[in-house]
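Take a look at the structure set out below.
What you see is the complex with one protein chain gone and the rest in place.
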Amino acid sequence: MQKITREQLIDKAVSLLENGTVEAVLGWGKGEFDYDVTPTVFKTADEINAGFVWNDFCGANFSRYLVAKTGKIEGKILVFLKPCDTYSFNQLLTEHRFDREKVYAVGIPCEGMADIAKVKAVCGEGISAINCDGEKIAVTTLYDDEPIMVDAKDVLAERCVNCKSKKHVAYDELLGEEGEVVDSARFDEVAKIEAMTPDERFAFWQNELSRCIRCNACRDACPACTCEKCVFDNPNSGVENKAPANSFEEKMFHIIRAFHVAGRCTDCGECSRVCPQNIPLHLLNRKFIKDINEFYGEYQAGAEVGSRAPLVDYTTGDIEPGEVFDRRDTNA
Amino acid sequence: MRKCSLESLNSVFAEIAKAATLYIPADRTDGSAVYTKWEEGVVYSNALNTVRSPKDFFFPQMENLMEFKTQGKTIEIIDTRSETEDFVVFGVRACDVKSFEILDRVFLSEPVDSYYAARRAHGVIVSMACTRPSETCFCQTFGINPAEPAGDISVWKTETEVFFKSNTEKGVALMQKLEALTEECTEEAVDAQKEKISAVMKKLPLANLTTEGFGGGKTKELFDNPAWEELSQTCLGCGTCTFVCPTCQCYDIKDFNTGKGVIRYRCWDSCMYSEFTRMAHGNNRLTQKERFRQRFMHKLVYYPENNDGLFSCVGCGRCLAKCPISMNIVKVMKKIGGSNE
Amino acid sequence: MQVKEYKPLIVAFCCNWCSYAGADLAGNNRLAYPADVKIIRVPCSCRVNPMFVLRAFQRGADGVIICGCHPGDCHYTSGNYYTRRRMAALFSMLDYLGIEKERTRVEWVSAAEGAKFAATMNDFAEKVAALGENKRLEDLRCKK
Partner (left out) sequence: MNNRAETLIPKVGVITDVRIDTPDIKTFRVVTTDGKKAFGHKPGQCAMLSIPGVGEAMFSITSSPTNEEFMEFSIKKCGCVTEWLHQAEVGQQITIRGPYGNPFPVDDVFVGKNLLFIAGGVGLAPLRSVINYCRHYRDRYGDIDIVYGSRSKDDLLDYKEIIDEWATDAGVNVHLTIDNPQEGWDGHVGFVPNYVKELGFDTNKTAILCGPPIMIKFTLEGLCGLGFDKTQIYTTLELRMKCGVGKCGRCNVGSKYVCKDGPVFRCDELDELPSEY
C-alpha cells in the first residue's frame, strides 16, 4: 500500500498544469483492470482526473521517456519519480540525453510495487478487482465468492524485495517523506550463482536464456538503452538476427546488452519486469555491478550527476583480469 | 464421443507418442506453461494457456529455408526442406485453434508456402476446452466459443474424466489408436460443462467488447483518427505483442554466412520495429505512431478486408498480459471503435 | 580408423605496437608455439570489444587471448588500462555464465618479449586443450 495518495499526486499535477509551470504530465494511466497501468502523457486537468492512477502496480520507470518527450514540447513536462527512477534520471542527465530545463521532477515515495504474476500465482486467473488496503491486498476473482487477502509484502516485485534505496537523488520538489538508502540483499542471488560449479552455472543460464524470444522488450524499456540506433537493429552489424537462432545468439544478445549498460545500469529492474518470458535479466546486470564494486570500489550509477562510469575510467593499479578469478577462488 | 479417466490421461499420451511426437503444455520452473515434448514424467499443465502461442509448430520463430554453396562466381542452391515428421499438439485452446485458420489464409493461399503447408499436413491438433477463462480473455468478441474448441479432436476435461470428440479424418485416425484406452460415452457431462463455461463467459470483464466500427472498408474512417497519436505515445516499439501473438505472421528472410556456406533462414519480424520498412532511400513508417497503427489496422481492418470479414485477432489475451506498458488491442478497440461502453 | 588429435583453435588479438611485434620476435627467434594460434592484429588492445571475443567463440575458437602493451606502455597512453577493466568485467561475466575461465585470458607482452609470447601461447593452448572443444559458446550452424 502506498503512503502517498492518488489525490495528492493529482492535486500537484493539476496545480502545476494550471499555474503554467508545466505543459504536460507524465503519469500512470488507467487500464482495463486494476493492475494494467499504461504510462500516459496527460495534457489537461480533465484528462488527469479521469485517467490518472496511482496504486501498487505503477512500476513503470518514466526516466527513459524524457529523452523522446522533452524533444517534443516547448515548455516543461512534469514527471513523477519514485526513488529508484531518480537514479535512472540522473544517469540520463550524466549522459546528456535530455534537457534538464524542460523537466519538472516531482519525487514521490514508494513502498514497493506488486508483481501481478505473483498475485496470479496465489489467486489464479480471472481477477476482477484488486484493492490495496493497508498491508493487505484484496483480490476479487470471478471464481471465488470472497475476496482473497494477500499480504502486500508477499507479492512485491523482485526489485522491490531487494530495494536499494528509498532516497531520491534528484527532484525539483518532493512529496511525502524522504527515505534512506537501503542496505539490501540484492547481490545474494548473484553470489549463489557464483558459488555454483561452471557446469551448474551453464545449465542455469542455458535454462533461463533459452526462453528468450528476442522481442527486445528488455532493451526498449531500459533507461540505459537509449542509443539512437542500436547495434542489434543495424543490418550492417552482422548481429541483427532478430531470432534466437541457437544458443549462441541468445547468449550473445544478453551478454552484449548487459556489457553495454555495465557501469551505467542503475539496477532499476525494468528489464526483468518487462520480460514476457520471466528471464531474471537483473542477475546479469547485478553481476556487473557486484564485480565493479569489488574490483574498483563501490559505485552506484546515477547516485550523482556527472560521475564517471567505472568502465570508461581507470587507475594504474587496477586488478588484472586473471587475478579476478584467483581472488575469487581464494575467497571461496 | 469417448472418454477416459483423468488418471489414464498419461497412458493416452504414451499411446499417442508411440507413433508421433507429442507436445503438451507443461509448467516451467518459473510457473508459466510452455509446449513441451512429452516423455514419461512430463505433466499436463493446469495453466490457462502458454506464454508462446502454438503457431510455433507451423510457423516457427526461425527456420532454415535453403542453403547455398558458393565457389568463385558460381552458386549452388541446396533445398533443405525436410518437414516430414508427424506430430500431435495436445491442449490447444479454442482461441489458438482459430488462429491456425487465420494463418492458413495467409500461408496456404497461392502461392502456397510449402514449409508451412508441410507442417500443417503432418500436424494433428487436439484442442482443450477452457474451464476457467482469465479476465484478459475476449475470444467471444470474435465469435469463438471456448467451450467448443475446434481442431482435429476436441477435448473436455472435468475433475475426474477426459472426453474426446473427433472432428476430422485426422482426428478419427488418432482416436482409433486410443480405442483401447477410451470408452464410448454420452455427451451429458460435457454439456453440463459447456453450460457452466457459458455462464462464466457472460461475467468476464471484456464480455461486452465488440468489433463494431472495425472491419473491411473502414480504412479511410479510422486511419486518420487522432487517437492513434495518444494510444501510441508511450509504446516502446518492442516486439512482445507480435511475438506472443498467435496470428501475427510477418517475417524476415535473412542470410547467415557460416564460413562454409550460406544459410537462408526465415524468422519472425515485427511491424513494431523501426527497421521493419526501412529501405535504402528511406522509411515509409517513420514514427512509432505509424508502426503502432499498422499493427492494429492490419488486424482489425486490412486483414478482414482481404479475408471475408475474418478478424486477425482471436482474443487470447496474451498481449494484454505481456505488454510492458499494458497497451493492447482491447484499449485500441475501445478508444478507436468508440462504440464500446 | 585414425582418431584425429584434438588441437584447440586459439584466437589471439595482438596490439600492433607491442604484442604483435613480440609475436614477430618469437617467430624470428624460432620459438615454437602452436600453429593453431590465429593472430589478429589490432591497433590497440582496447580496440577489442566484447563482440570480437564472442564472435571468435561463435566461429569456432576454443580460447581467446588478448595481448597488449604492458600497463603504462600503451602507444596511445591509456588504451590498455581500459582493456584491463573491460576484459576483467567481461571475462568474469563469461565465467558467471558457465564459460570456463581458462578459455579467456589477457596477457601483456612487449615487443622485446618474444619468449614470453611463445611461452604464454604454449601455456594457454595447453590449458584450453585440457578443456576440449568450446561447446558452450559455439554457433552450431558454423560447425557443419
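We call the chains A, B and C, going by the order they appear; numbering starts again at 1 in every chain.
Simple rule for what comes next: contacts are C-beta pairs under 8 Å (C-beta built on N, C-alpha and C of every residue); 3 or more make two chains touch, one makes a residue touch a chain.
In this text the structure is predicted, and so the values were computed from the model without any measurement.
The chain omitted from view is touched by exactly one of B:14, B:43, B:181 or B:262, namely B:262.
Only one of B:41, B:111 or B:226 touches the chain withheld from this view, namely B:111. Annotation for chain B: contacts to the undisplayed chain at residues 65-66, 68, 70, 73-77, 79, 81, 106-107, 111-115, 117-118, 216, 219-220, 223, 249-255, 257, 262, 264, 266, 269, 271, 276-281, 284-285, 290, 294, 297-298, 301-303, 305-306.
By definition in this document, only the chains that are shown with their structure count from here on.
The central chain here, found by comparing per-chain C-alpha centres with the mean of all protein C-alpha atoms, is A. The pair with more inter-chain C-beta contacts, choosing from A-B and B-C, is A-B.
Rounded to whole angstrom, the centroid-to-centroid distance between chain A and chain C, based on C-alpha atoms, equals 36 Å.
The distance from the centre of chain B to the centre of chain C, with each centre set as the mean of the Cα atoms, comes to 46 Å. Across the assembly, chain C contributes 139, 141 as residues in contact with two or more other chains. With touch defined as above, residues shared between interfaces to two or more other chains in chain A number as follows: 245. Taken in their complex, chain A has these residues touching chain C: 190, 193-194, 198-206, 231, 239, 245-249, 251-252, 255-256, 258-259, 262, 284, 287-288, 291-292, 295-296, 310-316, 318-322, 324-325. Residues 50-51, 54, 57-58, 71-72, 78, 81-82, 84-101, 104-106, 136-141 of chain C touch chain A in their complex. Across the complex, chain A is touched by residues 28-32, 34, 48, 51-52, 61-62, 132-136, 200, 203-206, 233-234, 236-240, 242-244, 252, 254, 256, 265, 267-270, 273-275, 320, 322, 324-328, 330-331 of chain B.
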